[in-house]
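Apart from one protein chain that is not included, each protein chain of the complex appears where it belongs.
So that you can tell them apart, the chains are marked A and B in the order they are listed, and the count of residues begins at 1 in each.
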Amino acid sequence: MAAILEVNHLSIAFGGLHAVDEFSIAIEKGELYGLIGPNGAGKTTVFNLLTGVYKPNEGIIRLDGKDITGRKTRDINKEGIARTFQNIRLFHQLSVLDNVKVGLHNHYSYLTLEGILHLGRYRRTEKRMDDEAMDLLRVFDLDQEALVTAANLPYGKQRKLEIARALATRPKLLLLDEPAAGMNPNETAELMDTIRFVRNKFDITILLIEHDMKLVSGICERLTVLNFGRILAQGETSQVLHDPEVIKAYLGE
Amino acid sequence: MSFLSYLLKGVSLGSVYAIIALGYTMVYGIAKMLNFAHGDVIMVGGYAAFTCSMTRGMAPLPSILIAMVVCTVLGIVIETIAYRPLLEAASPLAVLITAIGVSYFLQNIVLIIFGSNPKSFQSLVKIPGLKLADGALTISGETIVTILSCLIIMLILTQFISRTRMGQAMLAVSEDKGAAQLMGINVNSTIALTFAIGSGLAAIAGVLLCSAYPSLSPYTGAMPGIKAFVAAVFGGIGSIPGAFLGGILLGVIEILAKGYISTQLSDAIVFGVLIIVLLVRPTGLLGKRIQEKV
Partner (left out) sequence: MKNKKLMGNLITYGLVIVAYAIVAYLLHAGRLTSLVKGLLVPICVYVILAVSLNLVVGISGELSLGHAGFMCVGAFSGAFFSKCLQDTLSFAPLRLALAIAVGAVVAAVFGLLIGIPVLRLKGDYLAIVTLAFGEIIKNVMNIFYIGLDSNGFHFSVKDQFSMGMEPGGEILVSGPMGITGTPKDASFLAGIILILITLFVVLHLIDSRDGRAIMAIRDNRIAADSIGLNITHYKLMAFTVSAALTGAAGSLYAHNLATLQAKKFDYNFSILALVFVVLGGIGNIRGSVIAAVVLTVLPELLRGMANYRMLIYSIILILMMLFNWAPRFLEWRERHLGRLFRKNRKEE
């Protein structure tokens, strides 16, 4: 089967610490994949490696068959990986709508001069950007708040907006870093539906880091468990969650 | 011989820069802020010493001590009122802009009290100069005292940091504020202490600077302040030996540029050094690299 993301023997060390060691993973197109593990296991570091924030000491990352190892963050986004952050990183002084429109940035264009003069192509392009952004906001039930400043959104909606912004870059692979963090059970359940809906509607692959076991077992088809930077278990969700090693290292504590 | 005397003059000026740079580098290391007003604290130190020795006719040593007390108190007051509330501000520019405000405040309050006319500062150094090589090379008393003071201050400061509890607390805070707090270190008072030390040293720098270049105006501190910051960056911000090395090198570069290239361009050359250092080796000669957290 065609893997959308194929990672082989990815390693990085900070000082003497092997933050991620020999990390390999193959995610198939359209999959909903979970990356779990105790705090400090190196999950976010994996995301940072995949998105080019850190350069790996070793290993290869292939997206859709193309080697993207060591590329710049922004180029990796253009290749088709978008992400959210554990500690929400919105453009807090911009409106909700503008947050999404910045995500659309690389898919629309007009000259700077056209922008300054507000010429014809500016108006047409901005209109199309507004339409696409509003469509995205509707998916996350944020369309009513389109004109609100992002910083003034309640927490749960900020998380959603971050996902909407990532989707606006039209990724092949979406990385979600603890999307349910800080949400109540109702919000989490709703978020699960949204994530599934997004995967189907936009025909993308999702890799998510999560602590909430209900969410993980509810929507992830396969899992990888990290512990101390190394892979502890990998495979079908139900199998992995019953693995005695995993229970001992992670769930048991 | 002219080269040697330029060199000496450079080392002397560089020693003053080094003492000022210490204030920048310690504050930057611990509070992660550029104290733009540091140069003006020097100027206040100069005026305090001037008032004591010239106006009140006090002896040099008490004058210097009073100037140090004035600056130390000033440093703590500035930190508490203007900087501390902003250290956790959302924008890192907030505290820098405030520091610029403090800098202008100090300049203008002194301007109102003492007037804009430069005061002629009589050197507080009463040691006679040395004449070497049959008078071909003269080393002034100011030069000797300045270089010696700088060396002594460096020695005491490194000992203070490595040997005392307070020094260790400063190191801990500069490494990791949060962790230091968990270890029971009072972060706020450690930062205040850093400002106090930096400002006290600024008073000494002010007296030495005015003794060597005997003209004192409200703007006296501004340029040496900025250049000392350049020196701190040059040596590696946060590093005490770096401040020393950067200060001396910058002083020598400035005086040699003045002597051999052009008086008018010497400042441009000093700033050119800053730009080159930051582009080639942003962490300075002795600084260490910090990675941004995602």
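As a convention for this text, a contact is a pair of C-beta atoms (placed from the backbone, for glycine too) under 8 Å apart; a residue touches a chain by one contact, two chains touch by 3 or more.
Only a predicted model underlies this, so the values are computations on that prediction, with no experimental measurement involved.
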item	value
Chains in view that touch the one left out, judged over the entire complex	A, B
Residue, one of A:24, A:57, A:149 or A:217, that touches the chain absent here	A:149
Selected from A:109, A:200 or A:239 as touching the chain missing from the view	A:109
Residue in contact with the excluded chain [from B:69, B:111, B:151 or B:183]	B:111
Residue of B:33, B:67 or B:210 touching the missing chain in the full complex	B:33
Among B:64, B:201 or B:226, residue touching the chain not depicted	B:226
Absent-chain interface as seen on subunit B, which is shown	28, 33-34, 82, 85-86, 88-98, 100-105, 107-109, 111-112, 226, 229-230, 233, 262, 264-265, 267-268, 271-272, 274-275, 278-279, 282, 292, 294
Residues of subunit A in contact with the chain not shown	51, 53, 73-75, 77-78, 82-83, 85, 89-95, 97-99, 101-103, 105-106, 108-110, 112, 115-118, 122, 125-126, 129, 146-147, 149, 152, 165-166, 168-169
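Basically, only the chains that are shown with their structure count from here on.
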item	value
Subunit A-subunit B separation of Cα centroids, rounded to whole Å	47
